[in-house]
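The other protein chains are all here in position, but one chain of the complex has been omitted.
On to chain A.
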Amino acid sequence: MGIHDELGSLAMAASLEFSNTKEGGRPLKASVKRCHQLLNRSMKVGVSDGRFFIGKFHCLDKQGNIILYDTLECRPIHPSSTDVDVHLSTRFPQSKGTVEQRNLGLVLIPAKCRTSCLVEGSIEEKLTLLSLQEN
């Protein structure tokens, strides 16, 4: 990819213009298009210290950093603190102990500390998502 293409992409991002079908003359990849459809959906992002954030999907970049808005921070409070329980309670928050919540608003989760990412969707979508990944 030449310099001009990079600049073109950057300029496009900065000017906030967005075309669903083309960008910088190149057609969007299917996954990218699909991802656009996930915007403003509820997303649950787990972080390395055991917390998870439930918010609406706002932005994603190439490095994997995610921005959520109207975010709720959930910190599971569990009686025991073994690794197994932490692991379990991140996946099954309702099965072990209670969760302490805080409203945060706009939140950026760096890719480096993200451990999991779940999106709210219907059962059919789940299958579609599966099929997309197999491509």
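Things worth noting here:
One rule holds for everything that comes next: a residue touches a chain if its C-beta (ideal position, glycine included) is under 8 Å from a C-beta of that chain, and two chains touch if they have at least 3 such contacts; residues count from 1.
By our rule, contacts and distances are computed from a predicted model.
A chain of the complex is left out here; the name its UniProt entry carries, from "F-ATPase delta subunit", "50S ribosomal protein L14, chloroplastic", "ATP synthase F(0) complex subunit g, mitochondrial" or "N-alpha-acetyltransferase 35, NatC auxiliary subunit", is "N-alpha-acetyltransferase 35, NatC auxiliary subunit".
Even with one chain removed from view, chain A keeps its contact list with that chain: residues 1, 5-6, 9-10, 12-14, 16, 18, 23-24, 26, 29, 31-32, 34-36, 38-40, 42-44, 47-51, 53-54, 58-64, 66-67, 72-75, 77, 91-94, 100, 102-110, 112-113, 116-123, 125-126, 129, 132-133.
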